[in-house]
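The other protein chains are all here in position, but one chain of the complex has been omitted.
The chains carry the letters A and B, assigned in the order they are written, with residues numbered from 1 in each.
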Amino acid sequence: MSEHNAIISIRNLNKQFVLSKRLFSRKKSVVNAVHDFSMDVYEGEVVGLIGESGSGKTTLARILLGLTEADEGSIRIDGTELTNAGRKQLREIRSRCAVVFQDPAANLNPRQTVESSITRPLVITGVPRREAKRKAAEALREVQMDESYLFSYPHQLSGGQQQRIAIARALVMRPKIMILDEPTSALDISVQAQVLNLLLDLQEEYSLTYLIVTHDLSVIRYVSDRIAVMYMGRLVEYGTTEDIINNSLHPYTKILINSVPVLDPEHRNNEKAMFSGEPGETPEKLAACRLAQRCPYAMQQCFEGTPPMQEVTPGHFAECFLLSDRR
Amino acid sequence: METVDIGKALLQLENLSIDYRINTGMLSAVHNVNLTLRHGEIYALVGESGCGKSTIAHNVMRLSIDHNEVINGRIIFEGQDITSIPEPEMEKIRGKKIGMIFQNPLDSLNPVYRSGTQVTEALMLDGMSKKEAVLRTIELFRDVQIPNPEQRIAAFPHELSGGMRQRVMIAMMLARNPSLLIADEPTTALDVTVEAQILRIMKRLQQKFRTGILLITHNFGIVAEIADRIGIMYAGEIVEEGTVFDIFKNPVHPYSRALLSTLPRYHKSLRRIAAIDGNVPRITEKRAECRFRNRCPYSSEDERCATQSPNAVSFGSGHIVRCHRAEEDRV
Partner (left out) sequence: MSKKEKRKLFLYSYLKNRNLMLGTVIVLAVVLIALFSDWIAPYNFDDANLAPKFTRPCAEFPFGTDEFGRDMFSRVIYGSRIALRVAVLAMLIEIVLGVSIGLLSGYYGGNLDRVLSFLSDLTWSMPPIIMSMAVITVLGKSIDNVIIAIAVVSWAQYARVVRAKTQSLKNMAFVETGIAFNEKDISIMSFYILPNIIPPIIVLASLSIPSTIMSTTALSFLGLGAQPPSPDWGLALSSSMSHIATAPWLAIFPGIALVLTVFGFNLFGEGLRDLLDPRLKSR
């Protein structure tokens, strides 16, 4: 992958969680939440990171935010190395990288007014209070809310409004990058559209870089320039939205796209390729394709080694043994 | 396209209204709902949170007796009005004739019993011997495509994945062979690849056993996938009802139209999705007005929206719309 103007650059990232299996047993089971993960995000683009439960997408987002420490690998965010960063570097990275989480109600401190929530990131970096308040009012306008909401408490707002406030708080620091963890999946459909449109408007206006982490393919294809597909800790396919939706290469991506219900009853009886099992069924060996157990096309090879990541067409990457023949 | 043989009425709601006494007055959760679900039909009640769809499901099942609840109208199941029958009678219907599956199957399975035992118990209630019941359980597990059913019947609910638990729930419901299955957001907590499997199972049940399914959901995708008829709910009322094709191809009510257009289906370079401004209201005061009025783009053009409740207008063969604007274009 080319290194130029990558604002987030992840190389060979690993993160394991150790779970002790039984109360009185020393045998420990290990979950490879993120496994040998490499990816670049370019400045000003919207990248959707899609995966099902247990894919490690949330762990990856938490590592990028410095909430969880990685075991191995390197992450450069806007030129600063995140792994092993000291307090100062971490502060620098965090001032450029803002976050909005999924649950609108949990996103805001129930005991803080809207104004206090939004001004807080500014106040702690030493911005004078009056200046911070002015910027808070401005941020509120940017998320299309009336200034009168400044003095409300979160429980007085609807889910969509709470999510707008969370976006305003992220925006007020003028970050370059926003990490959005399922930003709309807790919202009603009519409100989801409002928030997605708002996010797109803001991204265009400030040429922000978005990394959107989600399980919802219909949302991601609507907002993303590029899509990264994650399965059990590994990046299995990465390419433009067009590449992924219309020319997907990896069997997992294909079936994932196939599984999403089509919003047209006329296509309802199309026979679909389906997985037999569920995510989380691990192969015995770490060095095997993670999907081998569930994949309808699995070959002997798949159980014996990890398939290499290949650039099949320019900018379209996938890791699957089936692709080796096509090159 | 296969045609599902749809029979006579299984469940009918007649002018059903449900209100709750709250500290500051009355909350109208469901208002004048009329609905007919036939044998072997999948009827989807679709709407956003707080529209009353789950309230209806819970009341058909009469899951809890809430003294702050006021029910008007009738719920007719297999020709019998079940709104006023005594609790012991209801117990014979609940579980036996009407089954229900929930969003979170972990909450509805008993964590201290093995998953197979819970199904076996249900079968033994109907007078089956233990041995027969276990064999039947294995068969049911196979019906809902649980791999290795002989082993899985010994698993505790927490040892199963979300999709497997939902299958066990469905198997448990099937055990009593109900004529009506109420599915309250059955796949919302599941991953899409698993959702697809569960939907396929539900579709098979409907075809194989002619089970009527009342599907409660906010997800238009699964509606398009398996529903025969749809009722779109807004603020406690069914604002539009019709076949899945009526609603997806020819929605009439402004809310249905707006809702369908908010679904993200395009790439962003093509266009922005339409959004509906505002939020779903809580109705604490029944007025003669259209409940969608404050969010409707057309309400300013028509004074009836503020002064009269819209009547149900028929657009032919079961396509019904409650909107003043629709009255003029009546077919």
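Throughout what follows, a residue touches a chain if its C-beta (ideal position, glycine included) is under 8 Å from a C-beta of that chain, and two chains touch if they have at least 3 such contacts.
From a predicted model like this one, the values you see are computed outputs, not experimental measurements.
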Touch criterion as defined above, residue of A:95, A:240, A:293 or A:310 at the omitted chain: A:95
Of the residues A:169, A:250 or A:316, which one touches the chain left out of the display? A:169
List the chain A residues touching the unshown chain? 65-67, 90-91, 94-95, 97-103, 106-112, 117, 120-121, 124-125, 153, 155-156, 166, 169, 173
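By definition in this document, only the chains that are shown with their structure count from here on.
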Just the number, please: Cα centre separation of chain A and chain B in whole Å. 32
What residues on chain A touch chain B, complex-wise? 46, 52-53, 158, 160, 188-194, 196-197, 200, 215, 217-219, 221-224, 241-242, 245, 255-256, 258-266, 268-269, 272, 274-280
Chain A contact footprint on chain B (complex, rising order): 1-2, 48-49, 147, 161-164, 191-197, 199-200, 218-222, 224-227, 244-245, 248, 258-259, 262-268, 272-277, 279-280
